[in-house]
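Complex shown without one protein chain; remaining protein chains in place.
This part shows chain A:
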Amino acid sequence: MKVLLVEDDKDTAGFILRGLRQAGESAHHETTGKAGIISATTSQVDVIIFDRLLPDMDGIDAIRVLRQAKILAPIIVLTALAETAERVAGLDAGADDYLVKPFAFSELYARLKALSRRQPLQPVNHQLTLGDLTLDRTSRKVSRNGQLITLLPREYQILEYLLLYPNQLITKTMLLEKVWGFSFDPKTSLVQTHVSRLRGKLDKPFAYDLIKTVRGSGYIINDDR
């Protein structure tokens, strides 16, 4: 995965670049909006990380320029502003995701992976499969090892989202945003409880677990025994 990072703050940039290199990704770093736009238009990148507050321009304007120039690489916006209006402005300008500082690297990386995986757009996939698990998106039926599993709507939504990004970390915050549509963080174990219910139906009766917990970060669904 080739990542372009446009971030003027040295500490934040260093933190992200180190994380990306440790994860074995190649990263290119720019400190101004203009340099970022030039890099994005002249070289092939898979994902772009854009800081909102840059010395020479607003990241939102830079994104608008890139989208007008038909640069379609997914963009994730970083900002210190948590307000919903800011989020909406970012997404309206053509960004694909939004992350508020401070954040854990695992959170950023999970989102980068999810974004890069989406490229190119998958043909509408009616059947999601992983090992002996199948999920039919039309009939909303889930079965494992030929056995039909009855899920509650919320459990189904969680599983569907996990299956769209197999083998990669899905954080608690991502689930809250994509499955529940929350922009706030409940103090209770809302996500954990629902995931554990799902696992009770999906994994417990079978030979091995598909959903794995990554302590302190989130969940991964894979076929590893």
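The rule is short, and it goes like this: a contact is a pair of C-beta atoms (placed from the backbone, for glycine too) under 8 Å apart; a residue touches a chain by one contact, two chains touch by 3 or more; residues count from 1.
Simple rule for what comes next: contacts and distances are computed from a predicted model.
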The complex's invisible chain, by UniProt name, from "Protocatechuate 3,4-dioxygenase subunit alpha", "Lactate utilization protein", "histidine kinase" or "Sugar ABC transporter permease": "histidine kinase"
Of A:P55, A:P102 or A:G146, the one touching the omitted chain in the full complex: A:P102
Selected residue (touches chain absent from view) among A:A35, A:L190 or A:V214: A:L190
Contact set of chain A toward the excluded chain (per top definition): 82-85, 100, 102, 104, 154, 180-190, 193-194, 197, 216
